[in-house]
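Heads up: the structure comes next, in structure tokens.
Only one protein chain is missing from this complex, and each of the others stays in its spot.
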Amino acid sequence: MKCFVGIDLGSTTTKAVILDENCHIMGRGITNSRSNYDVACQVAKTEAYIDARFGLLKRNIKDANTKEALFHALERAFRYEQYLEQSKRFIDELKALVGIARYADDFDVLSDFLAWFEDQNLAYGRALFLGDRSPKSDFFRDLVGSCYNQKAADYSKQTQCSFDMLLGLFDKSIIKVENQSLELGFEANIRSAFHTVSTQAEDPELFAAIEKVIAEELHEVCVVGTGYGRQRLPFPKEQIRSEILCHGLGAHFMFPNTRTVLDIGGQDTKAIQVDGKGIVTSFQMNDRCAAGCGRYLGYIAEEMNLALQELGPLANSAAKAIKINSTCTVFAGAELRDRLSDGQKREEILLGLHRAIIYRALSLLARSGGINDEFTFTGGVAKNEAALNSLKELVWENYGREITINVAPDSIFTGAIGAAIFALREVNAHVVGAA
Amino acid sequence: MTQKDQSMEIQKEMIAKHFTELGKAATEKHKKVVYTFVPGNLTELILSFDLLPVLPEINALQNGMRKRSGGYITDAEKSGHSEDVCTYVKCDVGMMKGGNVGPTGEPLPKPDLLLLSYTGCFVFMKWFEILQQEYNCPVVMLHIPYQSDGAPTANMQAYIVNQLREKVIPALETCSGKKFNPARLSELLALSARAEEDFVWVLESAKHKPSPIDAYFGGVYYIGPIFTFFRGTEEAVEYYRVLRKEVEERLAQQLGPVTPDGTMPKEKFRLVVEGPPNWTSFREFWKMFYDEGAVVVASSYTKVGGIYDQGFRHDPEKPLETLADYCLGCYTNLNLPSRVELLEKYIKEYDADGFVINSVKSCNSFSAGQLLILRELEKRTGRAGGFIESDLVDPRYFSASNLKNRLESYFQMLEQKREKAAL
Partner (left out) sequence: MSTVQTMSHPIIERCEQLYEDLSLNYVRDQTNATGRKAFGFMPVYFPREIVYASGLLPVGLMGAGDLLEIIKGDAYFQSYICHIPRSTVEMGLSGHLDCLSGMAFPAICDVIRNLSGMWKIMFPQKESIYFDVPQNFDPQIGGHYLVEELKQLAVRMSKISGKPVTHEALHAAIALYNTHREWVMKCYAQRSKKPWEVPTSELYLLMRAGLILDVQEHIEMMKAYLESVADLDRKPMDNARVVLTGSFCEQPPIGLIRSLERAGCYIVDDDWVLIHRWIKQAIPTQGDPFQNLADAYLKHSMDAPFKYQPERKGHQLKQCFIENRAAGVLFCAPSFCDPALLDRPMIQKFMEAEGIPYTSFKYAENTGQYQVIKEQAGTFSDSLKLWGEA
């Protein structure tokens, strides 16, 4: 099969999307961006191919929708295999590190910890992927990190072994694991995953389908990169597109009636106007100040000692918003402390902060030519309900209730989708638009 | 530049000679010195008294290009100047506090007179008040009213001529010890008009495709003599004659503009640019355009020292009135609607694919209202505008990756629009 890949190298996450030649999405992959962009790009792509093959698998099974539970279990078993593979690398790194001269004095205690952690981590992984719990993150770093942290804390309590030293080991080793390209592909893990959930005798159809999908050749015809780090992608210049163009086209693909796009990402906010074919007619990006983008929320979460995902729901629980005037990230922190010390309610302040971001975005939209129907909201912040609600309220208030507001569940892939469409067009210049 | 044109060499020599003269004035005091500004500069009048002009804006931008401005600005901020205000002023104050060594390394003379030609920029007034406090020297104000309703009025012209006659000329007489010589002034103004003729021809050569010049990044070199110390001199006339000849040759050979990396191979985008350039990373900034095949065919910045391509010429027959009209007509003295009209005209007459606004933090005279200019121009011309932000000489306000990101997006947008139009 012919595949067309789009990669969006963002400041916090890297996304990959694979299209088939009919411009249908085959697979999506995401990973955390890291110091090594090549690896981030490789990992996202691998993930997208795995996703694509799982998709093919479903297409090869009759009544696939009646077998949701089985697929789900298979996928988790697959993730478990990946987890094991990565854990093995991670533990190897840890062991190698403990062997160096610097840790000679602590060698025994550290080795003891590692042996214990290895067991504990296996149990943790099993519970995570094969049990009832569901993983809180897609990223190995986060998952193994949460296990390691807890175990290191327990261990240091029992043994007087320095917690900081244990954390230091983690940081050094995880970077190495993250920056290695691991073979975590479909073929390497799918068979053992299958045997975890079923047998050939029990599920001959699935077994056969797996073998068929393994044998299927996915031919990568063209890759186009975009995103903040696109200059660092190992691509020739003609295979790189600006994120503005990709977001415009991606939004048009998801919602063909889109005329205005707002993307609030980690490092910047973009307001884009597109025509009926998804071609950008004008755009604005936030000025040099970082206020009003995702980072602002990250900063506020840190200030309030909350996880980023907790902000939206908390803000949404407020009965009213407190007006926050500071458009500057740093000042907003000060204003926040000021208001907290004045005894104002945390959730109301938070809602005010969310509104402040949306105000900035609306100004940017106004600069780019206003909001035209339909209006598509993308980027990481689109997942935040408080931000979305504030946006809806203010858009309807300022531009009328007839404006349709689109938010796609996978809007984080907008840029990568656009890039993949460019990849497809690169090859077939006559394919215009999503249709 | 890989290829040194004769005109470039001539200009370099002119500037070197002028700074040597200034160095001499600093040490030997052989001539008196008048500080003044580029917009509304009265160079012919100053030269008619045999006085030497110094332009603090030029020192600041030269210091920017030579990477000295950052230090000067922080020095000025440490001494109590706000981080919010114009960095030309702070660069100048920092240079002065550091011993007043000019951008060429030669000492700069102290002013014998500050000629505050208050034209198109509020900061000028404060700038010379600050210098006056520092140098404790005479200062003379020439207030140029703003063309608020889109045209100069008789009252404005009379007011300026009155000030020239009653204030500026007497101050120059006192400074130089010489009587005002109207005949001499007229001679110099006649030379100005000759240089202006060739200068306008060069600017308008950009109407050809491909354009033989870049009217912004190259343009800042072309405006050099006529906007600074040399208007009204034989050297300036010669410079523009040679420049015109060079451009004529390029035109005959269908060559594109000269860039630091040689002649631009292919003209891909024709642009109009509004706003001053950034000086601290001038080459890097320029490269972001020519690497993409973008040529600037007209710009407003090359009109700050006077708008000549709309018909104005210095008129030796009416020396004071012509100086008044010149001052009134500088670009930053135009109101917003007039600026929009001029830019619209450029976009259409030079057949530009789009326009870029470089909004500089320092210069509210330029920047306040540029976002409205952007929308108006898009509306009136149907061509796409790009908006970028930087500063004149504050290196802290130049983010190369940010600018590149935006410009690249902008150029790709132009290309996509063009592809669509071709379908």
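Chains: A and B, in written order; residue numbering restarts at 1 for each.
Convention: contacts are C-beta pairs under 8 Å (C-beta built on N, C-alpha and C of every residue); 3 or more make two chains touch, one makes a residue touch a chain.
None of these values were measured; they are calculated from a predicted model.
Participant: Based on the whole complex, identify which of B:340, B:356, B:393 or B:407 touches the chain you can't see.
Facilitator: With B:340, B:356, B:393 or B:407 as choices, the missing chain is touched by B:340.
Participant: Which residue, B:6, B:20, B:79 or B:254, contacts the hidden chain when the whole complex is considered?
Facilitator: B:79
Participant: Using the touch definition from the top, which of B:190, B:251 or B:371 touches the missing chain?
Facilitator: B:371
Participant: State which residues belonging to chain B touch the missing partner chain.
Facilitator: Given the touch definition above, chain B has residues 79-82, 84-86, 89, 116, 118, 121-123, 125-130, 132-133, 139, 141, 143, 145-146, 148-149, 155-156, 158-159, 162-163, 166-167, 335-340, 359, 361, 364-365, 367-372, 376, 389 touching the missing chain.
Participant: Take the complete complex as the reference. Which residues in chain A touch the chain that isn't displayed?
Facilitator: These residues touch the chain not displayed: 287-289, 323-327, 331, 334-335, 338-339, 341, 359-360, 362-367, 394, 398.
Operating definition for what follows: only the chains that are shown with their structure count from here on.
Participant: Which integer distance in Å separates the CA centroid of chain A from that of chain B?
Facilitator: Once rounded, the distance between the two centres reads 48 Å.
Participant: Using the touch definition up top, name the residues of chain A that touch chain B in the complex.
Facilitator: 228, 231, 241-245, 275, 277, 279-285, 287-288, 367, 369, 432
Participant: Applying the document's contact rule, which stretches of chain B touch chain A when the two form their complex?
Facilitator: Touching chain A from chain B are residues 371, 374-375, 378, 384-385, 387, 389, 397, 399, 401-402, 404-406, 408-409, 412-413, 416-417, 420, 423.
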